[in-house]
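Of the protein chains in this complex, one is absent; all others appear in place.
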Amino acid sequence: MKSYELVVHPVENEADTRKADVIGCLDSHTVVGFERELQSVVDSGANVVILNLESLSYISSAGISALMGLTHRLRKSEGELYLLRPTEKVRRVFRTLGFTTIFRIVDEEAEVGSTPRS
Amino acid sequence: MKSYELVVHPVENEADTRKADVIGCLDSHTVVGFERELQSVVDSGANVVILNLESLSYISSAGISALMGLTHRLRKSEGELYLLRPTEKVRRVFRTLGFTTIFRIVDEEAEVGSTPRS
Amino acid sequence: MSTTPPGSPPQEFIDLELRCPVQTGVLNPLRTFIATLARQSGFSEEQVEQIEMAVDEACANVVRHAYKHLGVSCDLPAEEQSTDKKVRSSCLLRLRVEIGEGCLRVSIIDTGIGAHNKPKGVESLQEYQEREGRGGLGIYIIRKFMDEVEYETTPESGTMVTMTKFVTPAAKTAEK
Partner (left out) sequence: MSTTPPGSPPQEFIDLELRCPVQTGVLNPLRTFIATLARQSGFSEEQVEQIEMAVDEACANVVRHAYKHLGVSCDLPAEEQSTDKKVRSSCLLRLRVEIGEGCLRVSIIDTGIGAHNKPKGVESLQEYQEREGRGGLGIYIIRKFMDEVEYETTPESGTMVTMTKFVTPAAKTAEK
């Protein structure tokens, strides 16, 4: 069993939207691979990235920083990073630290593009 | 969160049958409490004991020995211990060590009393 | 403590120590270890998560920063990594855990650069955002999630951070 995996979904209709599942733990051990794989997703022409966090069991400051970096890069080109359905544990970390006002956290894919920053 | 709990169900029709859920880990840390609680179940007049192992996440030799002890005690008075739906992990341990031929492991409560030793 | 299983011997004062090499691969095992200890010592699930994360951040800092000047850090590119086995095996991460009545204290100890590079986190999330990727979030998290945090550094003997959490810090939580 791997302690981390990024499963990138095949591109469908919207050419500049990419979806991926983040599985396992995002810590200083796994973040290097995560950032590299994220970069290749962006390089493939993504402007809107949806990361499904349903199976993300742990995130450390290293993982949060990687998400912050991507958020900034995408916003520079009017894009956005959406975090889909984080677990209660990850949500609690975001909330306690104040990241719920920075990240776009959504519960349904349909909300993508229509969610005001909460 | 407790690392172990025994939840004894209220007695229904059959006066000499008792049912309980074993929750958590059965190891050298928790086995002392487990044996004491099992004893009071037997003392309450049980001849047939059904232990639901669906939520037993780990069992060590100490836990197995406790189950063996109870099996022997109940069989002396023509009774029986039934182990209901152990997880794949616990089942694998029983199987690899050879305990599947000693314990009565059942998947449905209806099988109680009718299962030949497999 | 409150969740000692009925019938098991009373939980005594626990004092244990762990010595690991400074590799990111030890972080996940260390997290599950400390989380299980905290959980069975009576902390709530949210508190367990906070202890887990604070300890992870401090350990990650040892792996990343403490021995970087010696060429031992996961942040260095391969060509800047020391290949000297003696150097690498002398770079240790030490964890000391003490658990008493309603209280857990963890010290994360290294013998690295210490006072030559005093640990400094951001004071607020705003400061973190302004820094734009230049770190500081780890120590912010440690201070936010633990009830008491103390950093000690000396030039010769590295860094030791000691963090304490209490089982029911009702006042503390409300205060934050």
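Which chain is which? They are A, B and C, in the order written, and residues in each are numbered from 1.
Rule of thumb we're sticking to: a contact is a pair of C-beta atoms (placed from the backbone, for glycine too) under 8 Å apart; a residue touches a chain by one contact, two chains touch by 3 or more.
All values reported here derive from a predicted model rather than from experimental measurement.
Contact with the undisplayed chain is limited, among B:48, B:62 or B:112, to B:62. Mapped onto subunit B, contacts with the missing chain fall at residues 3, 25, 27-29, 32, 58, 60-62, 64-65, 68-69, 72, 89, 92-93, 96-99, 102. With the whole complex as reference, residues 8-9, 11-12, 14-21, 23-26, 28-37, 40, 74, 78, 88-89 of subunit C touch the missing chain.
One rule holds in what follows: only the chains that are shown with their structure count from here on.
Between the Cα centres of subunit A and subunit C there is a gap of 26 Å. Averaging Cα coordinates per chain places subunit A and subunit B 45 Å apart. Work out the mean CA point of subunit B and of subunit C, and you get 40 Å between them.
Annotation for subunit A: no residues touch two or more other chains. For subunit C, the set of residues touching two or more other chains is empty.
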